[in-house]
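One chain of protein is taken out of this complex; the other chains stay put.
As written, the chains take the letters A, B and C, and residue 1 is the first residue of each chain.
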């Protein structure tokens, strides 16, 4: 049985909403049944009808969606609500949804502020409902394999981490372009929060680093820049990192690397080896050693561990991409919800999706990195 | 409104059926409503229920499926039937489905013999129904871009074509392995036809070469081998090609390239430039020139033509993969059917999927290449 | 002590002569002492003086060079003569040099005809002098490593070989360009012989395939084309191969792949694994397996065998290129000559350079491949 999915945000013209819907469909674990796709009622209606929803279940606002769905019979009403609005409209609908008995998917970053994220953690705990945060890149099978190899000690104690996310799409003043809605809200502090690039892609890089290494950042030193004239938020940053095990790292995220696309990349070096992964070659994981040939581990390789294989659909060499990585989050979340609904304990593979803890750390990253950027002190402790 | 989809074959344990279902779901153009998933009735039932179908619409055979669906009210009965069985069970169900008023998707190669493919062409013409043949690789945006650049004269008259599909998965006697159902039927002449590797992947390479260049093979000279002892069909071949414009080419397809995955690749050289594409870097198209730097055209680049862009879902650098390429076939086919249903002429972009003509040429390739493999004459004309 | 080197051909404006001189210098095993750099005496003189030679040792012809050097005291006269003229001026000077007591380096292909190559073999045997044939690509460390891995059984019995050399520099009628001396003689049957592309680069591909696999071609089937209008020799060809152990292969060599540079590439698949090497990534050798991650073996890796390591100068990751590969031929030849001069048996690593046997096989390749290109018979036995 498919889970009944509702969506808040993601109307016509939006980017990430369509991605969420594809991701939810790929493994057939969800059926979209309702939505409040825009704060503009006419647009919400048009979007919902274009998606084939019954008119009665296309709502004018998230309040209306949650209120009215709650009133529907249990076997009809929505079960999972995806929130794909700009950051300033994450917390309220998530809280309301959870308190109304729905499970929730939120696009990253989790909330508008760290304080909100912490409150959301309390709501999750109190309601007993589940929350999935869509940090896409940790959904890639070879990222999961990297994490597993590190956990198994393949490269020994981690000593150095390089993580980067270079983009070029904001290298000009795109927010001045009427048609670029993505640029408009992502550079607007009232919608995006205190950070631009750091919130939009820095959090992805940060999450990738902590997730794969299993370590936590304990201090950072940031150089945060607004490069394009007239822009209201940062569009570039580089951060020196210290991890709780003593390892050091560098995080680079920029949106002004003209001509760069989305090649998020991570390199991790331990006492006994190194791991390298990048989105441009997403189905390969390079494993390096001292004194032995490097290896190319590949999505679909029978030698991969359970996490990578659980998140792979096709034989090696048939590339799985961004949408499949995203789908892995939705699929695992659904498997977890279904197991719980049956009273079973979900497996580790099923529970393998980011949640509110990752959301809190991501929001703390934003607040700490912006604070560090303004500080004349070299090291800022990673406060939560 | 989603098209109602039925499936013949593709039960539990099959590979390509699941791929078809994902491909059909990605763009939300279809809803799976019925199936005859196996010639084993119990297995068909189990498969259908696992897919969430109503028990009444899981059938014991394709005859039953077609008969009973025909009897359902028009707004309920299946509209498109996907045939994902081994090759020997393509023609009969396709013919029956078309004659019963259904549109049809068939996995490649089209049929068991060339004669069947020609008959199917007649059935398609007579019934006025539509047929889509799933040659996946031409669904990739950058393959479409390559085709468009050639059509626009970017590289001048084509003079040389190299196309290759190296696999290693049959480098041992896998058909002796109980659990390898794919190996079993694909190496069995009673199910696969007269060709093994040439039918399974040689046809993909052949289709890619003809599709991208816009040329037709007119003569060929084949070296066809059965490398693994005990195997009943070819598992390796290399073919010299002559095209109708005087260009020459080489087609290589093998299943005994130990360690190779699925890196299908094409390189085309004309008087003014060259194009190179491969599945391992599916989102890049290399364009070469005399005396100028080579270029890297990328999926999602705003500079791409209408065909590439129509088949792209995400911004450049978020890799789209094999499943999205496959989905492009299903999506375009659906768009075409919907336009026709409305009485509109589908656009060129919508009609951009392989059909029975490609099926006939693929089957002719199989028959000609096997004949050439046995001939002591160098060149065999490409007979249809 | 450096060996005293003389050069025939390679005057100002030539390409390969300068490459030979660099290759001879890199490891300091030779000192250029004399030359007949051109059949034009003034040009020979100018070239020799520019190279810093004593005027007395710059000669007007190769006859003069050999005659006069013979007359010099033993500790002064030339020891090794490099012949870097067009193909039609290989045999005579080589024969004369050998018969006059000099060791000889010849650029490939060995001679103008197969018959000449066989005579040269006889001369070598009769005189007891040594001959090195400069098939550059087998000088690369990772090519040597590939050969060693195969010899050690790493990939099991070889079953499939793909070798290719795509160039684009003759994709237009360059021989019509006054300034393109390379194009002029390489497309002129009176200087190049019966083959164009097949002699110039097909022989390199052929040598690479036989050298690395340790196998011999026993039959071939060639498609030989002259693509550019007005050209007098082939500029494109593809060849199906059969090897003496039953393996099959494909050789592709073209000079009309517009935009292609010099990415000679070989892929070899055996029962247990595969090897892939290409000049564009010359310091990597990809080793593939069934069911295990592929490996990247690198120039300078301590894990490499004795042949690769003997031919490496710098630590891994400092790329060695074409000139170093070429230098390896000169260096090993010098080491062999010096060991012989001392009465020692050269080591296997020292004797690791191509000689007259490779020259005969290369010339036989040319004659057989051109004959096959004209034949209507599919398979032509590899006659010597």
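In this section, a contact is a pair of C-beta atoms (placed from the backbone, for glycine too) under 8 Å apart; a residue touches a chain by one contact, two chains touch by 3 or more.
All values reported here derive from a predicted model rather than from experimental measurement.
Give the residue, chosen from B:188, B:295 or B:349, that touches the chain omitted from the document.
The single option touching the absent chain is B:295.
Among C:101, C:305 or C:319, which residue is in touch with the absent chain?
Of the listed residues, the one touching the omitted chain is C:319.
Identify the residue among C:117, C:150, C:198 or C:282 that touches the chain left out of the display.
Only one listed residue reaches the unshown chain, and that is C:282.
Of the residues A:53, A:252 or A:316, which one touches the chain left out of the display?
In the complete complex, the chain left out is touched by residue A:252.
For the chain that got dropped from the picture, name the residues of chain C it touches.
1-2, 15, 18-19, 21-22, 25-28, 51-52, 167, 169, 260-263, 279-282, 298, 300, 313-324
What residues on chain B make contact with the chain left out of this view?
286-287, 291-298, 301-303
In the complete complex, the non-displayed chain touches which residues of chain A?
Against the left-out chain, chain A lists 155, 159-160, 162, 164, 166, 168, 171-172, 221, 223, 225, 227, 236, 238, 240, 248, 250, 252, 254, 256-260, 267, 269-274, 287-290, 294, 375-379.
The rule is simple: only the chains that are shown with their structure count from here on.
So chain B and chain C: same face meeting same face, with over half the numbers shared, or different?
Result for this pair: same.
For chain A superposed on chain B via Cα atoms, how large is the rotation, as a multiple of 5°?
The C-alpha superposition of chain A onto chain B needs 180 degrees.
What is the distance in Å between the mean C-alpha positions of chain A and chain C?
55
In whole angstrom, how far does the Cα centroid of chain A sit from the Cα centroid of chain B?
Centres of chain A and chain B (C-alpha means) sit 34 Å apart.
Measuring from the mean C-alpha position of chain B to the mean C-alpha position of chain C, what distance in angstrom results?
The computed centroid separation for chain B versus chain C comes out at 43 Å.
For chain C, jot down the residues that touch at least 2 other chains.
287, 294 - these are the residues of chain C that touch more than one other chain.
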